[in-house]
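Excluded from the complex is one protein chain; the other protein chains are retained at their positions.
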């Protein structure tokens, strides 16, 4: 489902004397449907960078990033938009929403975008918010006013609303209490069971051991810095 | 599927000064394209050329018309172009008073485009106007009030209703949230997102506000000195900008 070959990444900082920083080289990864691969490596090794390249958020300098048959490294923006709408989900660590939109609609939006009717989408959203223990009294409020943990759970609900065949999870269990952590791990297991290919970053090693089938240490892709 | 709008090599000069040059892109149905850049970057000149308000010195703006398929709107006759701009196109101005008739009631403002295309049943026109006021979250009880009695945010929403009542497919927006309070901007953005999704609108939005395009645009074009310096997926351009100017632009705003 996700096939990565020979991917490299370099940041060129034009406004800082044109400094060029190579942050990744020769990255490779393969994730089958129903499989969860955890990216590991020290902070700054490039876990998030690789994940962002898979999502098309960062441009890859070389190589191929095949997701559901589309090479994200070469695709047109509109192809990536379609991919993100239908195939590739992403739960980031930060919730970014239009202020004022009720939580229920924030979570329902990925379903609305794929053509699900408003009632059915809201019903699915309500189900996820209940599972994640967001009190119903908050559903009509914008999540921008919520605590960090609540925002994270809204973000997860949103990421799992549509049954994406491929999922990227960036620290999905961070800042969650034991009960909610359990719910999220359950959601990940459900996604695997229905055949989703998952790439995750988990600092929570217990969680990683429970849901990940394999670990890939991205340190292997870190270029050796010239002295 | 074919592009709704194909722009090829547009150039507009003001004497020796370049307004914009070498601009080409395709806009697909349902796509929202943001054009960003600082004042004087040529983004407003470009928008005027695309919307037919300004005649470019060269280039093509090919629109996929409902009846005749792709047509170059620059070489089409003025009556045809004006007909397009009040049926299949819409233009949302930065200042609502440029896009509204301030001496005409809210209902009359919304109804004008219907009457312009031949609606002659008062009751039906009024019903449509009332429905559209509701859709842009203006109390239907205000239908007979003039826009001069509305707040800035309401005026902008009224302008949007007036533009969308004929079900256009392409909407041009020039700094639609400029000059509005932050909370009012948010409400407008939310409304626009909903309308874009529900009506399947294609939008070209010019703004200098990166937060606005982050939330509204699928794709970005960054302009500097009349030229497009970078294009790409909105979040990619904002999070991993490649061109020196884009990097400067992104780093000079607070977290978006």
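A and B are the chain letters, set down in written order, and residue numbers restart from 1 in every chain.
The definition used in the following text is that contacts are C-beta pairs under 8 Å (C-beta built on N, C-alpha and C of every residue); 3 or more make two chains touch, one makes a residue touch a chain.
Keep in mind that, in the parts below, contacts and distances are computed from a predicted model.
Chemist: Leaving aside the chains you can see, what is the UniProt protein name of the one that's missing? Options: "Aldehyde dehydrogenase", "Amino acid ABC transporter permease", "Alpha-D-ribose 1-methylphosphonate 5-phosphate C-P lyase" or "tRNA 2-thiouridine synthesizing protein D".
Modeler: "Alpha-D-ribose 1-methylphosphonate 5-phosphate C-P lyase"
Chemist: What shown chains does the left-out chain touch?
Modeler: Within the full complex, the chain not displayed touches B.
Chemist: So one chain is hidden, and I want to know which residue out of B:71, B:113, B:135 or B:187 touches that hidden chain in the complete assembly.
Modeler: The single option touching the absent chain is B:113.
Chemist: Tell me which of B:20, B:46, B:90 or B:143 is the one touching the absent chain.
Modeler: In the complete complex, the chain left out is touched by residue B:143.
Chemist: Among B:13, B:53, B:95 or B:126, which residue is in touch with the absent chain?
Modeler: Considering all chains, including the one not shown, the answer is B:126.
Chemist: Tell me which stretches of chain B touch the chain missing from the display.
Modeler: The list for chain B reads 78-79, 82, 86, 101, 103-105, 107-108, 111-117, 120-123, 125-126, 143-144.
The rule we apply is simple: only the chains that are shown with their structure count from here on.
Chemist: Where the CA atoms of chain A average out and where those of chain B average out, how many Å apart are those spots?
Modeler: 32
Chemist: Which positions of chain A touch chain B when the two form their complex?
Modeler: My answer: residues 11-15, 52, 56-59, 77-78, 80-81, 96, 98-101, 112-113.
Chemist: In the complex formed with chain A, which residues of chain B make contact?
Modeler: Touch list, chain B to chain A: 28, 31, 183, 186-187, 189-190, 193, 197, 214-215, 218-219, 231-233, 235-236, 239-240, 242-244, 247-248, 251.
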